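Have a look at the structure below before the remarks.
The excerpt is restricted to a subset of chains, each kept in its original location.
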Amino acid sequence: MVVGDVATGTDVLVIGAGPGGYVAAIRAGQLDLDVTLVEKDAYGGVCLNHGCIPSKALITATGIAHDAGTAEEMGIHADPEIDVGQMQEWKGGVVDQLTGGVEKLCKANQVNLVEGRAEFVDENEARVVHGGEGQGAETIEFEHAIVATGSQPIQIPGFSYGDEPVLDSRQALAMDDAPESLVIVGAGYIGMELAGVFAKLGTDVTVVEMLDSVLPGYESDLARPVKKHAESLGVEFHFGQSAAGWEETDDGIVVHTDAAGEDDEGLSIDAENVLVAVGRQPVTDTVELTAAGVETDDRGFIPTDDKARSNQEHIFAVGDVAGEPMLAHKGSKEGQVAAEVIAGEPAALDYQAIPAAVFTEPEIGTVGMTEAEAEDAGFEPMVGEFPFRASGRALTTGESDGFVRLVADAEEEFVLGGQVVGPEASELIAEIGLAVEMGATVEDVASTIHTHPTLSESVMEAAENALGHAIHTLNR
Amino acid sequence: EPARSSQEEATANQQEVGSGAETESADRERTLAAPATRRAAREEGVDLNAVPAVEQRDGEAFVTAEAVREYAEAQQAAQDADA
C-alpha cells in the first residue's frame, strides 16, 4: 500500500546534512527562518561518517601507538599491540557522539529534520523519497533551497567498489582487520593519510601514482618530508604508473599498472586489497537538478556566485557539490553564507583564503598564496622561512622535520599566505589565516609575542626572517 | 594598553613637530592599531590618537600605517609652510 503524499511548506529546504548542509540549516534556524533539512543516510555527511573524522581518529590512534613504539631514543620501551576492531569501536563512538551532536544542534536551532532522499519536482517543490517499499513520498514546497549533496569517490575502469578486494576510502576506514598488504592507487591527501594509517597498523603498503610525486598540487618541498617519512614506515612508491586492473591469485590479488612513460614498463603488484583514492566527484544524480532548472558544469559541479547562488536565484549550492576545494570548512562557510543571504543579511563569500591541511606525518597546512601564486597574481613576493629543527618545542617533541614559510608582498609587507610542513601544521596555519584575513603585515606577526616554547614561535620567526632579522635562524 | 591610549612620548614629539601645523588632528582618546602601525607612529613621531582614522572597525577608529605616514607628511608640509 502506498501512503498518500503529504505536502508541507518551508522557507528553506536544505538537501544533504554534511558540513555544508547541516551548517546552513543551523544558521538558517538561528536567523529564524523556517528550515527543513533532508538527509538520506546519516547526519554529518561524508565528513563525520566516512571522511574527516574517522580518518583523523585512526591517524591519531595509530600515531599514539607508533610514537610510543619508536621512542627508544627517548628512553621509552614499548611494543604496542593494536586491536583494530576495538579501535574501530572507539572510532565509531566518536562518530556517534558527533553525529548525535549534529542532530541535537539542528533540533535546538528549530531545524525540521526529515529522513529520506530529496529530489526536485520543479523550481519550488521537492519530493522526499523514503527508503523501503511502500513508504510513499512527502512533497515539500520551498521558497529557497540549498543543495548540499556532497561528493563521492571516483571509480576507475577495472576497479569496481562492489568487488570485495577493492576498497574506497570509506570501506578502508571501516576495516576491522588490517590487511597484510595493500596497494593504494593515488598519492593524493586521502591516499597518503591512509598509507600512514595502514603502515602503522603493520600493513605492507604500496602506493601507485600516475604523476611523478606524492601530493600533487602541493609544493615539492612540502611533499618531500611526507614521502620520506612514509618510506621510513616501509611504504613503497611507484610513480608514473596508472592502475589498469586486478585479478585474483591463489593468496590474494594482483594489481596491474600501465606505465606513463613510453620506455617504462607496467607493474604487477601482489596484495590482499587495493584502495582506490584517485579523487572525488560531485553527487548530483540523487536530486533531479534539471527539474528545478539548476545547471551543472562539465565536471558535474553546480556553479555558484559569491552568494553561493546557482543559476536559479533562489536555489543555492554549497559544499563539495559546488566545486573545489572539496573541503569541509569550505562547505560550512558556503552554508553559512547561503543561509545568511536568504535571511537578507549582507553576507558574501569574500574570504581571502581557504586553509587546507593534510594529516600525514609530518602534517601539511597551507593557507593563501604560495610564492608562485603570489607572482602569478602580480605581487613581488617576499618570503620568510623557519625550520623546525631550530625550534625548541619541536625538538622536545622529537618531531623536527619541516618548516614554516610565510609569503608576503615585498612592498607593503602584508601576509599573502603561508605553508607549513611539520608538527601541528594543521593548527599553525590558523594564525597565518587570521593574518591573511586581517591584512596583517609580516611586522605585525613578528612583533606579536609568542609563547615559549611553542611551535607557533616558528610563525613569528618566519616573519622575522622575511624582514631579515630572525633570531633563531640565519637570515639569508 | 599602550596602543589604545595615547603614547606620551609620541605626543610630546608631535606637539613639537606639529606646533602651528594646520593639519587636522583627530584627537581621539582611543585608537586601534596593529603592531606595525604603532611602530610607524613612533618612527614618525606622531600620536596615533591624532591620526585621522581611515576605517571604523565596528565603531572603533582603526588607523593604518599608511594613514600614519600620510599624517606625518602633512604635518611636515604644514610645518615647512609655516617656516
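As written, the chains take the letters A and B, and residue 1 is the first residue of each chain.
The definition used in the following text is that a contact is a pair of C-beta atoms (placed from the backbone, for glycine too) under 8 Å apart; a residue touches a chain by one contact, two chains touch by 3 or more.
Model, not experiment: these values are computed from the prediction.
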| item | value |
| --- | --- |
| Whole assembly, copy number of each distinct chain | A x2, B x1 |
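Following the convention adopted for this analysis, only the chains that are shown with their structure count from here on.
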| item | value |
| --- | --- |
| Cα-centroid distance, chain A relative to chain B, in whole angstrom | 45 |
| Touch list for chain B against partner chain A, complex | 34-36, 39, 65 |
| Contacting residues of chain A [partner chain B, same complex] | 413, 438, 440-441, 443-444, 447-448 |
